[in-house]
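Complex shown without one protein chain; remaining protein chains in place.
Naming follows writing order (A, B and C), and every chain is counted from residue 1.
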Amino acid sequence: MEAKASTFVQGVDTAFIVILGISLFFLITITAAMIYFVIRYNRKKNPKPKDVKDNTRLEILWTAIPTILVLLMFWYGWIGYTPMRRIPAGALTIKATGRMWSWNFEYENGKQSEYLVVPVGKPVKLELYSPDVLHSLYIPAFRIKEDVVPGVNNVMWFQSDKPGEYDILCAEYCGLRHAYMLSKVIVKPVEEYIQWYHATVDSNSMADVEPIGLQVLKKNACISCHSLDGSKIVGPSFKGLWGSERDVIDENGKRVKVNADENYIQTSIYEPNQQVVEGFNKGLMISYKEAITDEELRQIIEYLKTLK
Amino acid sequence: MGENVQHLSFLQDNGGKKGILAWITTTDHKRIGLLYFYSLTVFFLMGVVLGILMRLELMNPGKDLVEPQTYNSLFTLHGVIMIFLFVIPGIPAVFGNIALPLLLGARDVAFPKLNLLSWYLYILGALMALSTLLFGNAPDTGWTFYAPYSVRTGTNVTMAVLAAFILGFSSILTGLNFIVTIHRMRAPGMTWFRMPLFSWALYATAWIQLLATPVVGITLLMIAVERMLGIGLFDPSLGGDPILYQHLFWIYSHPAVYIMILPGMGVISEMIPVFARRRIFGYKAIAYSSLAIAFIGYFVWGHHMFTSGMSGPARVIFSLLTFLVAVPSAIKVFNWVATLYGGSIDLKPPLLYALGFIFLFLIGGLTGLVNGALAADVHIHDTYFVVGHFHYVMFGGTGFAFFAALHYWFPKVYGKMYNVKHATRAFWVLFTGFNILYFPMLVVGMMGMPRRYYDYLPQFHIPNLISTFGSWIVVSGLIYMIVVLIQGYRKGTPAGKNPWGGLTLDWQTDSPPITENFVELPIVTEGPYEYK
Amino acid sequence: MNTNNSPSAHVHRDDEAQKMGMWFFLFTELLLFGGLFLVYSIYRFKNPDAFAHGAKELNVVLGAINTIVLLTSSLTAALSITAIQKGQKKLALGLVLFTIFCALIFLVNKYFEWGHKFEIGIYPGSDLLRAIPRGEALFFVLYYFMTGLHAIHVIVGAIILGFMARYIQTGLINSDYYVLLENGALYWHLVDLIWIFLFPLLYLIH
Partner (left out) sequence: MEEHKSHIIDYLTQIKVWVALVIFTLITVATAEVDFAMLTVAVALTIASVKSILVLLYFMHLKFESRILNLFVIVVMLVFLAMIVFTFFDYIFRLSHGS
């Protein structure tokens, strides 16, 4: 990771170097002292131990010096960190949603993207939002990370001065596909960014060749829990779902059979915990009432019909 | 000490009962210590196997061995077993039980029946935790049980959480027993500052056990109730606050890391003077630093939450306190090394493990400082750097101290000596393998590989491969060590009362000690390490 | 180090140790509830109005009566120790039995209080709790959790005191050896102590 991918790199790396430097010094001296003593004062060479008295001045010395050193470390840690919390006014604001198990970035003009595309040299503020469980947005190259906590509005910011692509990882355990909750930051020169920002079609995905219903499913990360090929992931597969007879447990814990019609699909998506498919768990799927419009719902259903 | 032929050793004295019954109904502290030792070893080996399986899976990117769901259960159970069944009870329950009354010149602990009860609770908790492994549906939350995932997941979190609750209870009772023992049962003439340092360490530990454990107890109980009744205590969709859960969890679990390490430090403080034939340097500094660690350790828990969205001022305060808690640990290390100066050092296996402890704990502690720095932690939080850190302190620290204690008191407990040459070799295998296993984790963590990852990006491959390779060496070393000890138990030469030349009271009685420890209670007239 | 040549000491009774052990146990109990108090105070801090609103639903009179019942039982528990110290066995027994009686009254009261809440649909997991504002639901959940845990302690305390009564009867506890009774009473006082804080926190602070 050469050069400065983000403005924080300098401060963070300095803190690392200072602390690791001091640590290495102590590690080496203490280890060397141990080895030396063990050899020099070996029982064969030195059968009679010296009688060494306690030494208060020494105790004070080796309390005071580490105290000063740790305060120094604290200081470097602190000054490397303060800029991370000082969000410049006028930063470009993007809403970053982390959900099981995908990232979604929503821009001020309503544009959505699975990658975080940002202009070079401009401060970017991320408003972190999670509808389900804890996640953590981590960009190693930028040295930043902040948890995405449901019900709490965490924010983070960064400024990248080097165009390129950098990994985004989820760093807070969030269930089955935690390790696959990946994305990328794409830092573009300003003009390119503006072009991208105003383009209606996301040039970073080949969305336009896929059926529109599938696009909706992908955008909302439904397919990280529901497979299209009949295999069981976290939720039941979408394959063959349409029109089939479902064994579900209703709210009173009773088993009932229902037919997978439009109504059923709608409740499954808007109120997933009302009727829980037998053999699956309540509470994993959250309500998508806010996320999916009636129009999109219709598109999903149209698409499900094709999955026989 | 005259004619004690008529006194049976505690290993033989069945108190009129037969076979296994004489063990599982015993109230003798040494027998209870051994009960803990045997059960703990079994659980520990299970944890090791889970660890090895994880390493195999992580050997290459992509799927090597198990499904993601299985992997998630693997690290959860590995963490739960290692933390709640191995390192937390580890040294206090095994060697504290065996050695504390001996060191103090007492006949037993203050409440022998309670002591047995704690062991039963331990076994109950352990069986509950492990039952999830056998009956499937093992929890997949990580040992931290973070809400709201732990409330939502369909796996058997409730059982695991209740198990941890019961194990906490067992830990509390042990701590309570030790505190009262230390206050009330010291031999005549044994003032506070004539106590061996291991007792000081156990005393400080016991206070943490008493005051921190109930907090996590109630927190885990709340998770269990939340799952069973479907109410909202921490689940944000029902008005709860997941960050509050983290506070409560770490209010216990940070002090808990000192429950793990302080007894280990106590063991090391026993050994260094004995094998260097020198009075320990800075007795009072070491004793007080245990109390200081225990006390300051209560107020640094927030360093696990630097990226959770905690308020800025709280992050700064917790970071500052985290650095301060490192100072008493440093004081101990300096005093240990100073004790070696001018001594007459005999590099027997216990000392070797003790020095190995110092080296590995140094790496673990110093990487802890990296974690404690705000800027650095934002980068490495929840990465393999942290995994490296805590294996260095827990396994390199507490684990090696456990081995040191095992090699130190083995002749006392069984009255026989293991083969020193082979034990030394086993140490070197274990030590080398350890560093090959865990050092790459620090590197790959700095590169940005998050923890609890079933699969990883290609750039993280090489360190992971090396690490997996190291895990095989460690396991070989472990097997080697166990074989040496078992051989010692079966065929070892008689060890005699005092094979290492220790001055503390445990070495003044028979090996193995008689049931009530001493024929006549000793009277103490000077400090524990007065080599002349 | 010398050894002691006097006749080896008998394993001897150490009342002081017993009592100390009990106190340490009480510390853990205090922190067990301490965790709950912490949760309560944070949630109250976050939802002050909802909590005040929820507190209005609780029956102050019943709460106050229960407070006084517990205080009285604490008194009689304490008095029973004085009685046993003075060798007044009958009185001591009577006082312990009265303490248990107070525990029962407390529980009966609690039963009616909870029963009433259940009737109007306020109980963990009820539809009503799902419907009302989140903060208020939290208040009631905590109310049940805290008073429920406390009620369990009342029951355990009463059982312990039952044993004490039995021991006084059999003479195991007597004017010379009463540390068991002291410990039983200490536990009972702890139950009272916790209620002293629960009562204002849950019932009074609007």
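Structural remarks
Here, a residue touches a chain if its C-beta (ideal position, glycine included) is under 8 Å from a C-beta of that chain, and two chains touch if they have at least 3 such contacts.
Because the structure is a prediction, the values reported are computed rather than measured.
When the missing chain is restored to the complex, the residue among B:Leu21, B:Met228, B:Ala314 or B:Ile462 that touches it is B:Ala314. Across B:Gly175, B:Pro236 or B:Gly302, the residue that sits in touch with the chain not pictured is B:Gly302. Touch with the chain that is not drawn comes from one residue among C:Ala64, C:Val108 or C:Val156, which is C:Ala64. From the options C:Thr72, C:Asn109, C:Ser126 or C:Asn174, the residue with contact to the unseen chain in the full assembly is C:Thr72.
On the side of chain C, the interface with the absent chain consists of residues 12, 14, 16, 20, 23, 27, 30-31, 34, 37-38, 41-42, 45-46, 60, 64, 67-68, 71-72, 74-75, 77-79, 81-82, 85-86, 182, 185-186, 189, 192-193, 196-197, 199-201, 203-206, using the contact rule stated above. In the full complex, chain B touches the hidden chain at residues 184, 211, 215, 243-244, 247, 251, 298-299, 301-302, 309-314, 317-318.
Methods note: only the chains that are shown with their structure count from here on.
Within chain B, contacts with two or more other chains are made by residues 240-241.
Across the assembly, chain C contributes no residue in contact with two or more other chains. Interface of chain B with chain A (complex): residues 68-69, 72, 140-142, 146, 148-149, 151-154, 236-237, 240-243, 276-279, 281-285, 307-309, 312, 315-316, 319-320, 323-324, 326-327, 330-331, 333-335, 337-338, 340-347, 355, 358-359, 362-363, 366-367, 369-370, 372-379, 381-383, 446-448, 450-457, 531-532. Looking at the complex, you find that chain A touches chain B at residues 8, 11-12, 15-16, 19-20, 23, 26-27, 30-31, 33-34, 37-38, 41-43, 46-52, 54-55, 58-59, 62-63, 66-67, 70-71, 73-74, 76-81, 84-85, 132-134, 136, 138, 140-141, 143-147, 149-152, 154, 167, 169-180, 182, 280-284, 286.
Residue ranges of chain C in contact with chain B, taken from their complex: 1-6, 8-9, 11, 14, 16-17, 20-21, 24-25, 27-36, 38-39, 42-43, 46-47, 124-125, 129, 134-135, 137-138, 141-142, 145.
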